[in-house]
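To keep things clear, I will list the structure first and then write my remarks on it.
Yeah, one chain of the complex is gone here, protein chain that is, but the others are all in their spots.
Let's turn to chain A:
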């Protein structure tokens, strides 16, 4: 049968490089020259109006970074990165501290609109659920459903500067500090100084050290003792300016008995050069505190030939510093050409809990090396790891995780489950767990499986008239449901849609 135009169009429409968010905002930006040296760091520090101690901290990290070597142990292959060929600072020029949304560059607002970023609460609701099904969502929210349900405070990082922050006042009333970290450095220097680098020290690893030297912005959250943060906090990162590495630094502190849920979501415009992203996220949970950190990452993964795409080297670590504290990571990774990311928990406090729920979808030429670390230091600590990897196209998807119980971690418990699904025979799925027990009362269980989508399930769906690609998306959704359930409602819907989009073009 000759290919009719309709078929050609259809094939084109499901091509991997039909990246939905591949547009570029043309606004003037203020950026530092390419390259990295003490002067650039001083410039970043000065642009941010930072105190001297912050600059010293950065310079110390930079001195250290110069002595470090880029790690090569991950199952990732990419051309050498020239760290001197990157702009380390870029800010939209028209931005000189808007007081309200009206002052924000309309171009930026339009970008957000296209992305569906909910700057206003009405838009949030409109963006995430269809009008005919609000009640069902509320039901499912269950015990978490509060009168404020559905409200999200957004701290949007547009390239390197937080453009607008909503809900600030309401949060202030509750005593919650939620602001760009650059502002926090100026307004709450003591708090920042006390906690910054206390989970991920400046000497931690190559990328974290680089971030410490050059980070430009990010979020700062402090939830005081006994406060349950009245809304989900959210931030959207978006790499915009060509050739700018984005180096966010996020610091979240939940004081005794506090609770906070934080959402991070990312999209980036399509472009050809690989872009560098090296973020650091530090979470600190004191006695009885709980932090829930959710991520949806759908940066540009490169085109169908593996050209372009984001390089994502992230250090995320949570410190369950207090007794009975809990930190939960949930991530949906569908984007980036290279992902190097291991959100971890240091279970220091007795009876503390760590959780890691992950969905990693790779298609095209994407490479993912991601997992977690659960370091059991305190007594009666528990952790749970659920990881679902889906590989399609010519991609490689690796789970790499460490579970460790120290000698004094009496009664440490871990359950790990990592399943991989392969779609097509040109991709790879790999599992590399490190299980280290140093205490006889520790109980670790680990299981992993690799398989393909069952022919029976696929046949069942297709027999009922569901096209193959939709059927695969449906089965995959079932495969990852354990993790989707952990996402806040605002993200769950988006995440499911994303997985569908990411797998487009994986059939045949």
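Quick note on the criterion: a contact is a pair of C-beta atoms (placed from the backbone, for glycine too) under 8 Å apart; a residue touches a chain by one contact, two chains touch by 3 or more; residues count from 1.
Here is the rule we use: contacts and distances are computed from a predicted model.
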Protein name as given in UniProt for the chain not displayed, "3-oxoacyl-(Acyl-carrier-protein) synthase", "Polar amino acid transport system ATP-binding protein", "Iron-regulated ABC transporter permease protein SufD" or "Acetate CoA/acetoacetate CoA-transferase beta subunit": "Iron-regulated ABC transporter permease protein SufD"
Which residue of A:39, A:305 or A:447 touches the chain not shown here: A:447
Options A:438, A:481 or A:497, residue touching the unrepresented chain: A:438
Residues belonging to chain A that touch the chain removed from view: 73, 407, 420, 422-452
